[in-house]
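The complex is shown incomplete by one protein chain, all other protein chains being positioned as in the whole.
Let's turn to chain A:
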Amino acid sequence: VLQGDLGPFNPGLPVEVPVWLAINLKQRQKCRLIPPEWMDVEKLEEIRDQERKEDTFTPMPSPYYMELTKLLLNYASDNIPKADEIRTLVKDTWDTRIAKLRLSADSFVRQQEAHAKLDNLTLMEINTTGTFLTQALDHMYKLRTNLQPGESAHSQDF
């Protein structure tokens, strides 16, 4: 269980609190949420464009950009200017990143690489393709081992 102190809470003055508390207070209509500085149409457009242009992954302003976007837009969209555009921009960026991830996975498999390094991925993205990719690589590994000569054929013993 977490412990700590927060505040002081003075009306009209902004204060930093953990997201879970912010959402809770908002739901009880006791506060107004201030969106993070990256949750802004121009900034997100820049990120989206860079993502589309580069082959590598853009560093995201937060390792939890998807989760934060979802939480804030669900519970506090009235506090976020141009919320719908923001939602679309984040989704577009996500789609581009996932497409890149798949392209990367396919080329990794085709070239039978032993090792790959992908910077700037967030956990959310990794978890979406992770199980599939690790299973496929597992299969590939076993099929590759078949190529090794020198194992004498086993026959069943009774």
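A few notes on this one:
The criterion applied here is as follows: a contact is a pair of C-beta atoms (placed from the backbone, for glycine too) under 8 Å apart; a residue touches a chain by one contact, two chains touch by 3 or more; residues count from 1.
Please note the rule applied: contacts and distances are computed from a predicted model.
Protein name for the hidden chain, per its UniProt entry and selected from "UspA domain-containing protein", "Mitotic spindle assembly checkpoint protein MAD2B", "DNA replication complex GINS protein PSF3" or "GPI transamidase component PIG-T": "DNA replication complex GINS protein PSF3". Checked against the full complex, the one of A:P18, A:P81 or A:G130 touching the unshown chain is A:G130. Here the missing chain is touched by one residue of A:L21, A:V41 or A:M140, and it is A:M140. Listed here are the chain A residues that touch the chain not shown: 70, 74, 102, 105-106, 109-110, 112, 124, 127-132, 135-136, 139-140, 142-147, 149, 151, 153-156, 158.
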